[in-house]
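The block that comes next holds chain A.
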Amino acid sequence: MATIPLAANFDGDFVLKLVPVDSENTMDDVAAAAAANSVGIHVADQPGRTLRVKKQGTDTPYARDTTVADSGLEPTECIEIYFE
Partner candidate 1 sequence: MALMERSEWYDVARDTEWTPRYVTWEELFPPELSGGEGLPDDVWRTYDEPYKISYREYVDVQRQKDAGAYSVQAALERADIYNNADPAWISILKEHYGAVALVEYGAALQEARFARWCKAPGLRNMAVFGMLDEMRHGQIQLYFPHEYVKKDRQFEWSHASMFSNNWVSLGARHFFDDMLMTRDMVSTSFCANFSFETGFTNLQFIGLSGDAANSGDYTFSKLIQSIQTDEARHAQLGTPLLQMMIENGQRDKAQKEIDISFWRSYRLFTILSGIPMDYYVPLEARHTSFKEFMEEWIVTQFMRELEDLGLSKPWYWDIFMRDISEHHHGQQLGTYSWRPTLWWNPAAGVSPEERDWLEEKYPGWNDTFGKVWDVMIDNFVNGRTEKTVPGTLPMICNLSQLPIVGTPSQTLRDTSVVYKGRRYHFASEVDKWIFEDNPERYRYQKNLVDRFLGGDIEPADLGGVLEYMGLGSIGPSGDDAHGYSWVESYRKQLADAG
Partner candidate 2 sequence: MSATSSVSRPVGPILQSGDVAEAVADAAKVDNPDSNVEVRDHGAYVRVEVDGGECVLRRATIEEELGRPFKMSELEIIMSSFTGRIDTGNDEIRFYR
């Protein structure tokens, strides 16, 4: 258990946001944490669609149950969150 701050680039947002997550969080948890700072604040909701997370610069998203610890993401690295 450790807090890991990430830089979140939520698709449709205009600014990177600091999102602290826990190393044991899954990517679904991470997506929810990022969404809490963007959806309904700066980005319109898309009900019924699933949020996915990928590392900036990669093409494939993480599996939804991958944990932050398993992902190898380092503090303040940038992730992209988008509606699938």
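The candidates came about this way: all candidates are chains of the complex that A comes from, given by their letters.
Basically, a contact is a pair of C-beta atoms (placed from the backbone, for glycine too) under 8 Å apart; a residue touches a chain by one contact, two chains touch by 3 or more; residues count from 1.
These figures come from a predicted structure and were not determined experimentally.
Novice: Okay, in this complex, which of 1 or 2 is up against chain A?
Specialist: Here chain A touches candidate 1.
Novice: Which residues, counting only chain A, touch candidate 1 once they are in their complex?
Specialist: Those in contact with candidate 1 are residues 5, 7, 9, 11-19, 36-37, 40-44, 56, 74-78.
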